[in-house]
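Pasting a structure here, questions to come.
With one protein chain removed, the remaining protein chains of the complex are shown where they sit.
Chain lettering (A, B and C) follows the sequence in which the chains are written, and residue indices restart at 1 in each chain.
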Amino acid sequence: MIYNNIFYGLIIFFLIGAMLSIVFNKKDRLATYCSFLSAVGASVFGIIFSLSVIFGETFSLSLSGSSFLKFGFFVDRLSAFFILVISVAVFAVSIYSIGYMREYYGKKNIGYLGFLYNIFILSMILVVSANNAIMFLIVWQLMSVISFFLVIFEHEKPETRKAGIVPLHIWLPYAHPAAPSNVSALMSGVMIKTAIYMFIRVFFDFLGAGVLWWGFLVFALGAISALTGIMYAVVEPDIKRMLAFSSIENIGIILLGIGASMIFLASGSPALSAIAAIAALYHLLNHSIFKGLLFIGAGSILFSTHTKNIEELGGLIKKMPVMALLFLIGVLSISALPPFSGFVSEWLLLQSLLLSFNSTDTLDRIATDFTGAGAFDRSFSFGFLGNAGMPSTAISLSTPVILSLILLFISIPSVIWYIKNINTRGKHQVYETWGCGQPVLTARNEYTACAFSKPAQMWFKNIFRPERELRASYTVSPLIKESFKFELHIEQIFERYIYLPVTDIIVSRSRTIKYIQTGSIHAYLAYIFGTMVILMLYIILGGSS
Amino acid sequence: MIEYLLLAPVLISILCFFTKTRKQVESVSLAGSVVTLLLGLLLVVEVYKYEIIVTWQNALFADSFSAFIVLIVSIVGFVASLYSIGYMGHEYDHGVIEVKKLRLYYSLFHIFMFTMLLVGVTNNLGLWIAIEMTTLVSALLMILYSRKSSVEAAWKYMIICTVGITFALFGTILTYYAAVDILGETGDALNWTSLIAVADQFDPTIMKLAFIFILIGYGTKAGLAPMHTWLPDAYSESPTPVGALLSGTLVNCAMYGIIRFYSIASKSTGADFTGNLMIIFGLLSLGIAVPFIIIQEDYKRLLAYSSVEHMGIIALGIGFGGVFGIFGAILHMFNHAMTKSLMFFGAGNILLKHDTKEIFNVTGVVKTMPVTGAMFVVGTLALTGSPPFSIFISEFTILAAGFSQGHIVATVLFLLFIIMIFAGFFNNVSKMAFGMPKPGIEKGEVSRWTLFAMGILMVFVIVLGVYIPEPFYVMIMRVVEIVR
Amino acid sequence: MISQIAISISQIIIILALAPLLSGIIKKIKAFFQIRKGPSIFQPYYDIAKLLRKDSVISENVSWIFHAAPVISFAAVLTAGLIVPVFISQLPFSFAGDLIAVVYLFALARFFTALASLDAGSSFGGMGGSREMFVAAMVEPALMLSIFAVALNVGSTNLSLISQTVSAMGLSAVSPYHLLAFVALFIIAIAETGRIPVDNPSTHLELTMIHEAMILEYSGKQLAIVEISAMVKQLLVFSLLANIFFPWGIATKISAVGIAVALLVFLIKIVILGALMAMVETSTAKWRLFRLPDLLSISLMLSFLSIVSFIIVNGG
Partner (left out) sequence: MEEIVFNSGIMQLLIALILASTFLILGSTRLYSCVKAFGIQSFLLACVAWVVGFSTGKIDLYIVAFLTLIIKAAVIPYIFIYIIREIKVKREIELYVGISPSLIIGGVLVVISYYLIRSIAVITELSSFALSASMSLVSIGLFIMISRKKAIMQMLGILIMENGLFLGAISLTHGMPLLVELGIFFDVLIAVLIMGILIFRINKTFETIDTDKLKTLIG
């Protein structure tokens, strides 16, 4: 059984990485290479293992335990898909981390970070392959505790302190960015997905998705989180927090897909729910990849400019052209623009949502429409949901893929032709940017991120409740202003209107209840007397039954 | 066999009383507690083999449930005596107490052990006498430091518990009366063995009245709400090893009394009457613990209210009934005893180092006392029921029982309270554990003994979270059979 | 196979040819309403030809995006052209993309133009880009919903399939939700092509220009390409309007006569729509930017209404 030793290899590699980074934690360079190279190796194992399970059969292995507590691993196709997602993201992020760690040489204890990093990934993989509820919860807790420590890894930074304090807030967007960039890439790229995994396991396997209103609930939840996520992402100045908010938005989209799939399953059209589920899972894979890419980009921006505030960034494309190109591709993909993967998954999702309005009899016409009778009928099937009790429809994703091919087919040659002939024939002078007659245009005239998102901010102003503060400092005479200080604060409606009031109520209620413990012994005796009388009445009145 | 177990602590306490120097007292006490532990384990092994042992014209007896209690008492007692060597030694070095007080402490400590062991092994309803004696001895232990607050706490403890126990006596009398109707006035009308055999023929109305008085009486000792008012004062004012014993073992002995009568009463009054009462008191204790934990300023009182919470959980477990419910409750008694005493020892170390009980002026414990700090944080995670630790397993079983027995509302409330308590408790402890330490607190642990004691308990907390040894599982299943 | 390639090439040629003509016609009609002679309808051709020959002036702090943006957006719009039925409904690449693809292709074009506008570092470009994105955020959902209404009736979002079935249904297709969707799409067309109430195409006054502000920095050949892609996009939007809602006369089979007739009918429809658009432009003034949400939410509600009415009518 080659599966076993691949699975063992996967786990052992992570453990080696963790141990080695502890052993060498004094020597930064060695610790970095050990821990992250072993993570890369382990992720390769992960990819091989997951593919072998997806296209092979499920793998289960139970460890010995007392008759009461039995632990073991159970990797069916769904878990294997998640392991694939995790390993792909880890593969990329680990290679990146080797470079990124240079920033921490000498400053931070790299061995400790390497150890946490490896155990964190191992716990995520175990979460996805646990075979019973107790094991699942144990490893889930391990994952969140380690992510808690990873978040407060750089605890001298002010916002890290705020992020780490309230343990329940680990997943909130201002916790992820506080972690080192390579870790936050994993966190919002992959860790949130384990929550989706739990969602699917509970709703599809455990409860059998029989109830219709659960689907609508998940659907609504997805819509709300998508909307609020992107709304806050648009106006967020901190680049990593913006990415974290956009993770929430994408999680919302994935939940939309899952909700739609549950609705279809409940209303009795398994083929449709398969399409919706595929859309959700495919988007999940895309998102973990391009979110990882974007976070790595943000990390390298942070690495070179040491600032996360987008307002101060500008003109990076000239200094880091390759990184800018990669970041652009990531952005294109996340905003689902055609040639990239984001578009494919969102297209599929929109199709499934559209079909939900439609009665099932047109299904066959759609099926033919999908497969497409054209010459390019190369079906690239993602039939990996066989296990989840849904028919594995070999939905060919040819339509969007072909579209991207055509687009590339047209745009690449034209770009090359264009750049080639512009340099040769026409002359072009280089002159300063048109400033409508202004003599000198400085960088400060440019539109910063906050200005760019100003219209959106105005549109949602009763949700954001933006508080703007304009402080002018004057020179000698009140007429001549020396400088303006502009301060903008956006309301976090969830925190402000739901979370804080609830905690205030609880604390104030408990302050009032505190007076039960008055300190006078007579009151305490009266309590006992009262309970006795109440119980007596309970017996006399009700107790005769 | 049982007589030696009871005799040993009495002898040791007499010996301790007549020793002279601190070194002698500590060595005698240590030797004594080792002997008690061995005897306790021997008894458990014997009960594991022979199911039931009865001696002394069946005034003393030991079935698997009492063996379970003896096991808890002897383990926590042994670890507490280890800890008190370190703790009291530290107090002695700093001149807080002199030799006479130290000798008094150790002798009372072992008598306290004796009384708790007696609770476990008395066959007849003389259980009441044993629990009454525990109250008296622990009250004396509390006034070791003649501070104002500890005297006040001792007085309140004494009065409220004695009132509670008087009610329990009334319940015992009523049960005896119901038993006499059936068994006649023979001597053994009070013994568990004969009572359980014939429990279903008792008159239900008398048994209801009896169960109520027992529940109020022993509930006061166990710290179930609204009779829990003495608990925070007693735990925070008594010396830490005594606090650990109080919270670790004494509440379990009281719960032992309640569960014994529960099994007798529920046979005649029907399980839902007694079960509902247990659930009501369980939820009440959980509910009252939540606000006090969230806004607590004194970390010892924080642990006290967590005891109220866990006793509520055990009562809930029993109330839910079914194999799962009772199994979870019994396992929870063991897990809670281990984790709570671990936390008390941690709190004791912090108190010795920072000399203040305010959560507000204690920070950076992980930095000043790395080992204690780490164990304290792990203990907190365990106590609030987070997965890899033992308490999670028992709470999970009780939850499963709650759902399967159909008490949905109670279980959902139970879950809600636990989450709130987790948030409040972890928030308070993280204020103490993390952050920059206060100036003027030099780094370094209190003493090796304390760490050794905490280490033993840590083993139990972690191991039982992942793997439950076979004999332990069999023993608990036997206890479940007895209770059902 | 060959006929399909021929069709797609001819489609591209026709689109490229007609696009400047359409904007010329609209300018002519607008001038007519404003009782002035106005430039000839072929003026756009001359402008483009002139621009292609002129040298270009490029700002110094500009990166490769500035050069790539016009080409990419032109390519995107052209690819959309392959999918939108113009004169024949049996398009070879129809399976490769559908309504959602068209919307996203337009989004890709808009994305790159906005990116280029920021690249030059002038505040005009930034302002244009930010407003364009703001308008786009409101336009896209409405555009998609309005065509969804029709797609629901047909059961698929494939544009050529839609135009084929609607043309087959003949006049019976004109039901209430059909008209509602048309009005919604018409408002979107105004926003998409940057016409008066939303944006003023013919001005360089920074307060009112959105689309113009983005391409302020371009000159010479690059400006020509940008202008052409804008015109092609306008033509495609108009053909969407025409061939989704009133596709009668579109050639369903490949036959010389059918294609010729289809071309003629298509031209007439385009001119009528252009006139309609010009009438709207002359009669209304440009709205303030932050009143645009009201206008576009009207179109959103209209398209939503049409979907709801479709479901009620058909008891979906």
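We take it that a residue touches a chain if its C-beta (ideal position, glycine included) is under 8 Å from a C-beta of that chain, and two chains touch if they have at least 3 such contacts.
Since this is a predicted model, take the numbers as computed values, not measurements.
Engineer: Among the chains in view, which touch the chain not shown?
Structural biologist: Touched by the chain not displayed, across the whole complex: A, B.
Engineer: Which candidate, B:A139, B:M343 or B:A433, sits in contact with the chain we can't see?
Structural biologist: Checking each option in B:A139, B:M343 or B:A433, the one touching the absent chain turns out to be B:A139.
Engineer: Touching the absent chain in the whole complex: find that residue among B:F65, B:W192, B:F211 or B:F292.
Structural biologist: Answering carefully, the residue with contact to the hidden chain is B:F292.
Engineer: Kindly note down the residues of subunit A that lie in touch with the hidden chain.
Structural biologist: Given the touch definition above, subunit A has residues 514, 517-522, 525-526, 528-529, 536, 540 touching the missing chain.
Engineer: Even though one chain is hidden, which residues of subunit B still touch it in the full complex?
Structural biologist: Residues 59, 124-126, 128-129, 132-133, 136, 139-140, 143, 146-149, 151-156, 158-159, 162-163, 166-167, 169-170, 173-174, 176-177, 180, 185, 187, 189-190, 203, 205-206, 209, 232-233, 236-237, 292, 296-297, 301 of subunit B touch the chain that is not shown.
Here, only the chains that are shown with their structure count from here on.
Engineer: Which of line, ring, star, complete and other names the graph you get from chains that touch?
Structural biologist: Topology of the interface graph: linear, an open chain of contacts.
Engineer: Decide which interface, A-B or A-C, involves more C-beta pairs in contact, and give its chain pair.
Structural biologist: A-C
Engineer: Rounded to a whole Å, what is the gap between the Cα centroids of subunit A and subunit C?
Structural biologist: 35
Engineer: Calculate how many whole Å lie between the centre of subunit A and the centre of subunit B, each centre taken as the average of the chain's C-alpha atoms.
Structural biologist: From the centre of subunit A to the centre of subunit B is 45 Å.
Engineer: Of all residues in subunit A, which are in touch with two or more distinct other chains?
Structural biologist: Nothing qualifies.
Engineer: Quick check: in the complex, which residue numbers of subunit C touch subunit A?
Structural biologist: 1, 55-61, 63-65, 67-68, 71-72, 74-76, 78-79, 82, 92-93, 95-98, 100-101, 104-105, 107-108, 111, 115, 118-127, 129-131, 133-134, 137, 144, 148, 151-152, 155-158, 161, 206, 216-217, 220-221, 225, 289-290, 293, 307, 311, 316
Engineer: Considering only the defined contacts, which subunit A positions touch subunit C in the complex?
Structural biologist: Per the touch definition, subunit A meets subunit C at residues 314-315, 317-318, 321, 324, 328, 332, 335-339, 343, 347, 350-351, 354, 357-359, 362, 365-366, 369, 372-376, 399-400, 402-403, 406-407, 410-411, 414-415, 418-419, 422, 426-436, 441, 443, 445-447, 451-456, 458-459.
Engineer: Would you mind writing out the residues of subunit B in touch with subunit A in their complex?
Structural biologist: Residue list for subunit B touching subunit A: 155-156, 159-160, 163-164, 167, 205, 208-209, 212, 215-216, 220, 226-227, 229-230, 232, 273, 277, 288, 290-292, 294-295, 381, 386-388, 392-393, 396, 420, 423, 426-427, 430, 434, 465-470, 473.
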